[in-house]
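Here's the structure we're looking at; comments come further down.
What you see is the complex with one protein chain gone and the rest in place.
Per-chain residue numbering starts at 1, and chain names A, B and C are given in the order in which the chains are listed.
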Amino acid sequence: MSLFERLKTAAATDWNAYVDHAFVRGLGDGTLPEAAFRNYLVQDYLFLIQFARAHALAAYKSRTMADMRAAKDGLAAIVDVEMNLHLRLCERWGLSAADVEAAPEQRATVAYTRFVLDIGMSGDLLDLQVALIPCTLGYAEIGRRLAPGGIGALDAAHPYRAWIAEYAGEAFQQVGVAAHAWLDDLGRRYASDNRFGELVDIFAKAARLEADFWQQGLDAAQG
Amino acid sequence: MSLFERLKTAAATDWNAYVDHAFVRGLGDGTLPEAAFRNYLVQDYLFLIQFARAHALAAYKSRTMADMRAAKDGLAAIVDVEMNLHLRLCERWGLSAADVEAAPEQRATVAYTRFVLDIGMSGDLLDLQVALIPCTLGYAEIGRRLAPGGIGALDAAHPYRAWIAEYAGEAFQQVGVAAHAWLDDLGRRYASDNRFGELVDIFAKAARLEADFWQQGLDAAQG
Amino acid sequence: MSLFERLKTAAATDWNAYVDHAFVRGLGDGTLPEAAFRNYLVQDYLFLIQFARAHALAAYKSRTMADMRAAKDGLAAIVDVEMNLHLRLCERWGLSAADVEAAPEQRATVAYTRFVLDIGMSGDLLDLQVALIPCTLGYAEIGRRLAPGGIGALDAAHPYRAWIAEYAGEAFQQVGVAAHAWLDDLGRRYASDNRFGELVDIFAKAARLEADFWQQGLDAAQG
Partner (left out) sequence: MSLFERLKTAAATDWNAYVDHAFVRGLGDGTLPEAAFRNYLVQDYLFLIQFARAHALAAYKSRTMADMRAAKDGLAAIVDVEMNLHLRLCERWGLSAADVEAAPEQRATVAYTRFVLDIGMSGDLLDLQVALIPCTLGYAEIGRRLAPGGIGALDAAHPYRAWIAEYAGEAFQQVGVAAHAWLDDLGRRYASDNRFGELVDIFAKAARLEADFWQQGLDAAQG
């Protein structure tokens, strides 16, 4: 069993509360209120900025050129590709880049992103990746789950089709495969039985903070 | 006007929402639900652990022995004095040290503490102190505000007398005076007109995250 | 006068000892012993690895997307372009990539690179760039100085023609122009009169550690 699978098994309750959150189910069946999605989109852009910083931190922490290249490619993918895709999606929902960039960070956004950065700075590269991986592999799993028949099978009128297609799509799934392989490689080098409990704590806390991030979107629709 | 006064003036709305929060008023007039206070006490202990790390970070970031001594003294005061006082206060409210240390961090606790640590790591020593100061000087101001006639004038039966007395007391007020002086000294060395807006943003965000921390206590009583 | 020009003027002795070091003069007139150059080439590759980490650190420390993009582009330029160019130059001098990557770091390599990383981590983004800039703009100045008539005017038989051409060339000169502009922009945002002396200390120390790096090459030829 890969390190990721072991972490997921050990933190099953927190993991499932995250990937099967009411926000996610609403995304899947199209019942998610638009206000919730709009709030999420803006916060997710602000999240990506910090996520880019976390990949830069991984490059700083790298002791092999292979690790540094993996981190650098992750940073470039976020800054050069994902952030632009994200702003285009925002525009389709009537949110201009200027609006999005000027929005204040909400509490769950601050909590998850700064937790990851702090774990990464205070621990080693493995700690950092364990804190980051619920985002990458959680979204990959959610993408597959919400498009069980593939992107083509999604209803063209589904309000969240573009979002689901992005994460169910081949490009993002490959990002997930690479992140999974990198985590396992770091695990082989740095994990140990004695350390496993602490890694589970980090992973489970990150999953809970991701679930808080979904909840923050739902709460915005009820404000 | 000192740097602290300038920051407070520039972020007056956020500052007032923090030092005059409903939680604080409830502490002052004794109407705060006990469940809110208990939840706050536990989270505040977890907060102190991260606050100690922030002072350690300040020592790491110091370039003069005077800065290093100020940071080291702050670290020692938290670890050797405040945390013990805090655990004793918890015990008076029926919370054992073991309970407190085993409690999970709640969202607002994570958000404020990791924000401070990240600002401090990504910026310089002045940034770090600007992010920390709303805690120290906010509590000093709240202490004075809730005991306008001095500690002796507080009703002996006031449920939150011990808490108010700690922060209104001479020892903590002197901590505040020293922190104020240190911030002004850092301001003289590192602040500039062009940088002021960014410092205000940090200060205001820290004040908002402190207000969220009070709110987290209130929310716990309504759960 | 730009911040860089002010720093150079204030640290003129250290700056000149670096850009006009005996190693540099030997590079220019072709009298540098081959053993000195070979030792330098290997250490400079190890230097680049740490220099890449320093740019990753700058991306982590960025608070605007413009800063982050500048840092990310710098990181990518080192990892994707400069390191490969460097390995090719090494091969022309009979040093395989495997040899170079397996070489231990020498003392001056450790001293300069870790000084930059520590200044960058303990200070802010401006501190980091002030510690980095002697490398980028020093090499750009040396490149121009050693090819006063342009690259075309260099003797085809000059033993260090390829090295000089790289740093005198348009691509590297443009890297220098961009780094200069970025430093000035950071200076406008974060420098102040009171802070200037500390910035000069960082800049001058970095220049001395760069001179030590040249000297390390010369020492290797006398070993």
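Assume a contact is a pair of C-beta atoms (placed from the backbone, for glycine too) under 8 Å apart; a residue touches a chain by one contact, two chains touch by 3 or more.
Note that this is a predicted model, so its numbers are computed, not measured.
Peer 1: Would you mind listing the shown chains in contact with the chain that isn't displayed?
Peer 2: A, B, C
Peer 1: Write down which of B:56, B:95, B:162 or B:221 is the residue touching the left-out chain.
Peer 2: B:56
Peer 1: Can you say which of A:5, A:29 or A:198 touches the chain missing from this structure?
Peer 2: Of the candidates A:5, A:29 or A:198, A:198 is in touch with the missing chain.
Peer 1: Hey, which of C:24, C:108, C:154 or C:207 is the one touching the hidden chain?
Peer 2: Once the missing chain is taken into account, the touching residue is C:108.
Peer 1: Return the single residue from B:22, B:35 or B:79 that touches the missing chain.
Peer 2: B:79
Peer 1: Of B:25, B:69 or B:188, which sits in contact with the chain we cannot see?
Peer 2: If we include the chain that is not displayed, B:69 is the one touching it.
Peer 1: By the contact definition given up top, give the residues of chain C that touch the hidden chain.
Peer 2: Output for chain C: 53, 104-105, 107-108, 110-111, 114-115, 117-118, 121-122, 205, 209, 212.
Peer 1: If you put the missing chain back, which residues of chain A would it touch?
Peer 2: Interface with the chain not displayed, on the chain A side: 60-61, 63, 121-124, 127, 188-192, 194-195, 198.
Peer 1: At which residues does chain B meet the chain that is not included here?
Peer 2: 49, 52-53, 56-57, 59-60, 62, 65, 68-69, 71-72, 75-76, 79, 83, 101
By definition in this document, only the chains that are shown with their structure count from here on.
Peer 1: Centre of all protein Cα atoms: which chain's centre is nearest to it?
Peer 2: If one averages C-alpha positions chain by chain, the most central is A.
Peer 1: In terms of CA centroid distance, which chain is the most far removed from chain C?
Peer 2: B
Peer 1: For the Cα fit of chain B against chain C, please give the angle of the superposing rotation, nearest 5 degrees.
Peer 2: 180
Peer 1: So what's the Cα centroid distance for chain A and chain B, whole Å?
Peer 2: Spacing between the chain centres: roughly 31 Å.
Peer 1: Could you list which residues of chain C touch at least two other chains?
Peer 2: 60
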